[in-house]
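Sending over a structure as C-alpha cells; questions will come in a sec.
Missing here is one protein chain; the remaining ones are kept as they sit in the complex.
A, B and C are the chain letters, set down in written order, and residue numbers restart from 1 in every chain.
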Amino acid sequence: MSGVGGDVLERWNACGWYQTTAMQVLSADDTGARFRMEVGAGHLQAYGTAHGGSLAGLLDAAMGLAAIAQVDPDEGCATVEMKINYTAAVPPGEVFAEGTVITLGRRIVVARAEATLPTGRVAAVAMGTFTRFREQ
Amino acid sequence: MSGVGGDVLERWNACGWYQTTAMQVLSADDTGARFRMEVGAGHLQAYGTAHGGSLAGLLDAAMGLAAIAQVDPDEGCATVEMKINYTAAVPPGEVFAEGTVITLGRRIVVARAEATLPTGRVAAVAMGTFTRFREQ
Amino acid sequence: MSGVGGDVLERWNACGWYQTTAMQVLSADDTGARFRMEVGAGHLQAYGTAHGGSLAGLLDAAMGLAAIAQVDPDEGCATVEMKINYTAAVPPGEVFAEGTVITLGRRIVVARAEATLPTGRVAAVAMGTFTRFREQ
Partner (left out) sequence: MSGVGGDVLERWNACGWYQTTAMQVLSADDTGARFRMEVGAGHLQAYGTAHGGSLAGLLDAAMGLAAIAQVDPDEGCATVEMKINYTAAVPPGEVFAEGTVITLGRRIVVARAEATLPTGRVAAVAMGTFTRFREQ
C-alpha cells in the first residue's frame, strides 16, 4: 500500500479553498482518500444547513486525491465532471468523506465518494470522471 | 414576467455560503436566475484556478433560485442531486452564471445552468433535480 | 432477508424491453438486484460493441428493482434520473449487473449499480434517483 506523501497532503491542505471551507485531507493511499470538513456559519445556505457547493467540493476533492494516489508521481488529475446526490441535510459540525477509485484508465479515472455525518448517516454520494495529465 | 422580490434576494445574498464564496444573486424571475462570483485566493485548488466546489455551489444556487422563482411564494426547493461538467479553468476574477428551469413538475423541478467567463467562454455546465416543499 | 417474489420477477422479465434486450432479473432482495444480459448483434453500435443505451437500461433496471425490493409491497419506483460511466467496451456475450440501494428515503431512493464482464472487469457504473409511488 503506497501512500501519498506528507508534502502532497500539505500542499493540498494549504490551498485557499481548503482554508475557506475548513476542509482537510486526513490521508490518501491506494485504498482511497479520507477528508474531514468542519461546517460552520460560512457554509450555510438559506435553510440553515451546509450549502451543496461545500459538499460537492469535499467529494470532488476526495475523489481527486484518491485518483492522485494511484497515478504516477509526476501526474496530476483534473475533474472532467462529477455528479452528486444529497441524501441528508448537514448541520454545523463535522462531516467526513472518503473517495475511492473505481477504474484507473490510461487517460481517464472514474471515482466515487461518500460524505457521512458523525452518526454514520450518509449525507451525500458522488461519482466523477478525471483526466490524468503530466505536471510541468 | 414575475420576479423574485428584493427581500428574497437579500435573504439569499446574506447566507454564509454566499459571503464565503463571494457569490451574489443579480436577479431571478421566471426566465431564470443570474449570479456573479468573484474568484479570489480563497477559491483556489492546488493547480491555481477555482476549485470545482465553488463552481458547483454557484450553479446549484443558480438552478435552485431559478426553481424558487417559479414555484408558489410559500414554497422552497431542495437540491436532490446535480451533475456538473467543467469545461474551462476559472482564474481569479469574475465568473457569471445563469440557471433556467427545464421542467416544472408538481413535486420535482429539473433545471440547468451555465457558468461563463467574462470572455464569454463556457466554464461549466450543470443539470439538477429539485424537490418542492412548503416552508413552515 | 426478504426477497422479491417470483411473480414480480416474472412480471419484470416478461416486459417488452427485457425481451428486446435479452435482459433478465436473476434475483432481487434487500441486499440488491442481480441481472444478466446477453449482448448480441441487436445491441451493437457503429463501433461493434454494445450500445450505451443497452447498458444504461440494464443498470437502470438493476437500481430500480433493488429499490422495489425495499419499498412496501404495494409501491412502485420510477426513475427520476440516472448517470452512467462507461469504463470498458462490452463485446457480444454475457454481461452481469448488480444494483444496490444507497439510501431509502420516504419519498426518494438513491441507488447505484455496476455492470461487469465475465472476466470481472467493470464495464459501467451508475448512480440514480427514484421516487416511490403507490400502485393503483
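By definition in this document, contacts are C-beta pairs under 8 Å (C-beta built on N, C-alpha and C of every residue); 3 or more make two chains touch, one makes a residue touch a chain.
Predicted model only: the values in this text are computed from it and were never measured.
For the chain missing from the display, the contacting residue among C:5, C:53 or C:73 is C:53, taking the whole complex into account. Summarising the interface, chain C meets the missing chain with residues 11-12, 15-17, 19-21, 40-47, 51-54, 56-58, 60-61, 76, 78-86.
Although one chain is not shown, part of chain B still touches it, namely residues 83, 85, 87-88, 102-103, 105, 110, 112, 122, 125, 127, 129. The chain not displayed touches chain A at residues 80-81, 83, 107-108, 110, 129, 131.
Note that only the chains that are shown with their structure count from here on.
Shared numbers divided by all numbers used gives the overlap of an interface; between chain A and chain C this overlap exceeds half, so the copies present the same residues. With centres taken as mean C-alpha coordinates, the chain found closest to the middle of all protein C-alpha atoms is A. Centre-to-centre spacing of chain B and chain C amounts to 32 Å, using the average Cα coordinate of each chain. Separating the centre of chain A from that of chain B, both taken as means of CA atoms, is a distance of 21 Å. Spacing of chain A relative to chain C, judged by their CA centroids, is 28 angstrom.
Touching two or more other chains at once are residues 83, 85 of chain A.
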